[in-house]
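Removed from the display is one protein chain of the complex; every other protein chain stays in position.
Now for subunit A:
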Amino acid sequence: MKLDSKIPEGPIAEKWTNHKNHLKLVAPNNRPKIDVIVVGTGLAGASAAASLGEMGYNVKAFCFQDSPRRAHSIAAQGGINAAKNYQNDGDSTYRLFYDTIKGGDYRAREANVHRLAEVSANIIDQCVAQGVPFAREYGGMLDNRSFGGTQVQRTFYAAGQTGQQLLLGAYSALSRQVGLGRVQMFNRHEMLDLVKVDGKARGIIARNLITGELERHSAHAVIIASGGYGNVYFLSTNAMGSNVTAAWKVHKRGALFSNPCFVQIHPTCIPVHGVNQSKLTLMSESLRNSGRIWVPKKKEDAEAIRAGKLKPTQLKEEDRDYFLERRYPAFGNLVPRDVASRAAKERCDEGFGIEANDTNEGVYLDFSTEIQNKGRQAAYAQGNHNPSAEEVTKLGKKWLEEKYGNLFAMYEKITDENPYETPMKIYPAVHYTMGGVWVDYNLQSSIPGCFVAGEANFSDHGANRLGASALMQGLADGYFVLPYTVSNYLADEIRTGKISTDSPEFAEAEDSVRASINKFLGNNGSKSVDHFHKRLGLIMWNKVGMARNEKGLKEAIAEIAALKDEFYKEVYVPGSADELNPELEKALRVADFMDLGQLMAMDALQRNESCGGHFREEYQDAEGETLRDDDNFAFVSAWEYMGYDISKEMLHKEELKYEFIKIAARNYK
């Protein structure tokens, strides 16, 4: 199969404009004759559905939650990047483009990333016009902060709830279209198959999660914006319902799946508390603007802390190892996520972890220095040039509360510790997946008429996503890319007419979904879905997690294949098909996670290099930094489904060409 990325010709800064100028259009009078399905209502899905509805297409939007406003974009905390250069610190479209390519360890497509940087400024304008209440300075202008992997302040935010505010903005645009009758909303519906007719995506089979009814929905184009697959690890910062099913069904119907092994392990999450843990909670990267990460310099101090004999606040400055500042002085605590995560793992593996759990895995994120600095600044701003220590501390804490109050409160609720008084304990956790369905420059998958947006596609973040770039990509895809590229595709559909759902293709898809549901419900097993999901998660975390090697990956591939067979034989799913049945929903999702987990291990095994979030122990330098192999691995992997046995999937490669950025070693020192 030849992969055509359809990257337009011409200089990088003109590609998108030229491309847009030559895309085909659908006249306003023809748009109401055309149906579009959007699966998922996060930033990418909601913005796409709203925009296409505004244009005049008939849009059907689907989400599995009880309201589109609940999609997991809502949980993004820290911010959204945009090359506005409001802070006059040298930012530009080029810088954002460059930082994102470098942050992705030179495994993303140049043209896609440049387009993302170009439209970033429009996103902020659009959101402000919609009434998104971003943080502002006293002069009334928008405030910014820094995120990892950059040396400018280009991140816009709304306290620690930026994702919430942006999603509610997109939800408001979507709600407006629903109210106007241009978008039909299907809450509590889950897409369980893609329907192809004559090779084109022509609809979906969706299950009404309340009644259990299987519904046929036809359309001239289908957009998948169903998010990422971090829950393959069972424990992640994803919502409990986040799943890969929509994306995986598209893959099973012929869309290639790219770079599945590129997973982002976020450095600052609350450590695991015990065996009944259901999910992990992120502490926003924005905290690394103000917090310093450390472990004790001496092992005996780490042991004493774990035993509860020593408090972190009692440890002297010279006995603390601020390991990120030590190893990466240029970026310090604001190195990219993959780098920060590995550095924390390295310290814990060496025995310096401070958390008293089974694995001793945890490091400190300490705000005491910032309390002093900001407290002094605040005192000066009030005209008090000789503040007492108490005044400084009080003002410093107030400053922290204003910036991060909701995060500090959340931390205290979960851990019962007060982070204003004692450093936070944090450890890396699965957070985001850079891999996803392969798409061309138009965000179209290898199935004509099936487009994939947001985290569900692979396109913009290479092997590691920079902080505050996911929100940017979701809205860029939905507001500013898909409306053009989907219209270009639909221009050839104006004569097609309504697509019937009575065709054999719809019947076949519905039957296969019904068969898989009945198989689970009729199974004579004895173990819960979670039992298998947790076992899958452990294999993934231990062998396809932060550090990977050939032996572990080969073991993982065999173990997952065996676990999948056992799952189908031994799983017990209670209840029936014609009712709200959360266990059935989980079983259908875990079945897809089993397939994907195995493919992730296979992808990690073939990639004999370390890059971004993919760290192969065999490929590191003397200081433990990643060793990329640009001669052999500067490509996007794209896997083709070949049936039940995942080990038979076929690998295709899209070569990455760097014409505008010189490919170089990634250095944050």
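One rule holds for everything that comes next: a contact is a pair of C-beta atoms (placed from the backbone, for glycine too) under 8 Å apart; a residue touches a chain by one contact, two chains touch by 3 or more; residues count from 1.
Just so we're on the same page, contacts and distances are computed from a predicted model.
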Task: Listed names "Branched-chain amino acid ABC transporter", "Succinate dehydrogenase/fumarate reductase iron-sulfur subunit", "Citrate lyase acyl carrier protein" or "NADH-quinone oxidoreductase subunit J", matching UniProt entry of the absent chain - done: "Succinate dehydrogenase/fumarate reductase iron-sulfur subunit"
- [ ] Check each of A:Trp16, A:Tyr171 or A:Phe615 against the chain that is not shown and name the one that touches it.
- [x] A:Tyr171
- [ ] Just name the one of A:Ala158, A:Ala379 or A:Ile560 that touches the chain not displayed here.
- [x] A:Ala158
Task: Chain not shown: contacting residue from A:Ser67, A:Ser647 or A:Asn667 - done: A:Ser67
- [ ] Determine which one of A:Arg136, A:Arg326, A:Lys569 or A:Lys669 touches the chain that has been left out.
- [x] A:Arg136
Open item on the list: On subunit A, where is the contact patch with the chain that was removed from view?
Closed with: 47, 50-51, 54, 65-72, 74-75, 84, 86, 119, 122-131, 133-142, 158-159, 161, 163-165, 168, 171-173, 175-176, 178-179, 185, 187, 210, 237, 239-241, 273-274, 276-279, 281-282, 409-410, 413-417, 479-480, 483, 526, 528, 530, 572, 574-575, 579-580, 582-583
